[in-house]
Each structure stands twice: as structure tokens, then as C-alpha cells.
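What you see is the complex with one protein chain gone and the rest in place.
Coming up: chain A.
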Amino acid sequence: MLTSELRPGGRETAPTRLDDDDLELLLLIRHFERNLLDLFSAGKLNGTTHTCIGQEYVPVALARLLDDRDYVFSNHRGHGHYLSRFRDPAGLLAEIMGRDGAVCHGVGGSQHIFRERFLSTGVQGESLPVAVGVALHLKRHEPGALAAVFVGDGTWGEGSVYEALNMARLWQVPLLVVVEHNEIAQSTPTTLQMAGTIAARAAAFGVEHRRVESADVNAIRGLVAPAVERVRQANRPLVLEFATTRIGPHSKGDDTRTEEELRSVRARDWYLAYQKVFPDQFARLDTRQREAIERITRDVDARTPSRWEGSCPGQSES
């Protein structure tokens, strides 16, 4: 069977205890992004940003299933992906604030980050074919490594997704497509932008598909690890769909959902669940991460502006 729903540990079940490291990472992402929204409100940030509040557990669960040889392609909502891989809030905040120490010297900003084998870009669906090319290279030269691409449910409106899945299956490359299906594309509910299902889309290409309902980091790892390993060992592309919730706005202050809808998504927040079930561990780590982010923010804010050496290099020469 190519598609299946992985239900154990669903949202109704109490979460299992996380080790400090996992819970700290979750809280780091949460406080990092809450802080961003505060900075925006205070007029301290330029441009725009997209937070993954509510979805943090997806990259955190996958972080231990990915290694340094793997490429990760992220998207506009990519802070959680970046922080899960590098745990570098200062570098990312400096990037977003245009300060010294920015990962990409302030050129890329929130949604255009490149570091080692991590790359994010702001055009929906564009990364999928690129990841197929990378996966083809890895299959030939670094067997066992994979290319992971984070997309949303809205991304499935783009034709590139289908072109990529077709080639990935034809050429049997180690491609892991992680779908953060949060039921909303910017302001448009999935019911208004997607006919059929992601499972059926994957099935049409003969690509394996798994849907994960759980938000329990431990449970998710146990459920998806064998399928991710098959991507590596058998070069079988996999679509891993997470039923998740975007609790924050699309970018900043642009949430058009009703109060009732928002109450419903907030009630499913992992933050509340871990707080309730493991109050002592949670309180200790939550305070630590909140304070850490406050410290980092003061530090980064005080830095000098980032410098971009050699803007547009090539074309000034002949």
C-alpha cells in the first residue's frame, strides 16, 4: 500500500515526555517567532515575515531523522526549519534585522537563506525540481543521503510540484517531500484551493505517501523513521504529510479567520499540551528559552548594520 494514515498518538492523546533538548528546541522556535511578531509591532523589523507558530513540532521531530549530508529545502515559513538544523537564533535574527553576523549578510532576509546544505527561497514549488536534481546527484555520489523539501498544502497549486514528483519517481531518487498541511494557504482555506487529496496526488505518480495526524514528537519519529530510511536505502521518493495547524497569521496581523476558528486551532497547540502534562519541565525550559531570546534580541539589535560585499559581482566585469 502506497498511502496510509499514521494515527497513533493523535491530537486527543496526551503527549509523551520529551527530553530537554527536544522541548528546548520547540520552545526556542516558539519564542523566536513570538519575539519577531513583537518586534514588528514595535516597528523594529523591515518588510515581512512568516511564522510557523503551531507547526514547530514538524521540523523538530524530523531533525533527528536528518543528518548533515542531507540537503534541506525550506520555504517562506522557514524559521523552524532553519533553527531545527542549526540552532542559530542570533544568526537568523541578525539576518531578519539586517545586522552584523547575519547568515546571508541581510541580503536574503527571512525567506532566502543558504547555509551549507540548507536553502530556502520564496517562490512556491520552485524548490521541488531543484531538490530532484540534488537527490539525483546524491544517489550517484553520496548514497544514503537525501534531499528534503518542506512545502505547504497551498504549494500543491503549482505545476512544478507535479513535474518534480514525476521525475523523482521515474528516476528513483531519494526525495523526501514534507507537507505541512495546515489547511490554509495565506488566507484561503484548503477547501477553496484543493480538489482531491495529497494522498491521491502522490498515488498518481506511484510515490509513497504517509499522513501523520500526531503532534507528539516521539510518536512521529517512531512512525516515520522506517519510511524515511527507505528513502535513503531504496531511493524511493516519499511524501510525508503532516496534518498541522498554523496558529499565527500568514505574515503579520493578516489573519482573517473567525475567533471561533482561531479558538479551535489554539486548542490544538502543542505548547498547551506539553505545559499541561509536564508542568515543571515545561516551566523551567520555557523561562530559559524566553530569556535567551530576550538576551539575543538585545545583543543583535545593538549590532552594526550588516555589510554586503561585492553586490552583483559578475556583471561589472567583461
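Here is the rule we use: contacts are C-beta pairs under 8 Å (C-beta built on N, C-alpha and C of every residue); 3 or more make two chains touch, one makes a residue touch a chain; residues count from 1.
Quick note on the criterion: contacts and distances are computed from a predicted model.
Considering only "Sigma-70 family RNA polymerase sigma factor", "cytochrome-c oxidase", "ABC-2 family transporter protein" or "Pyruvate dehydrogenase E1 component subunit beta", the record for the omitted chain gives "Pyruvate dehydrogenase E1 component subunit beta", by its UniProt protein name. Within the full complex, the residue among A:Leu83, A:Val134, A:Val151 or A:Ile296 touching the omitted chain is A:Val134. Residue-wise, the contact with the chain that is not shown comes from A:Val107, picked out of A:Val107, A:Ala203 or A:Ala292.
Think of the hidden chain as still there; on chain A it touches residues 102-108, 112-114, 119, 121, 123, 126, 128-138, 140-141, 147, 159-160, 163-164, 166-167, 170-171, 308-315, 318.
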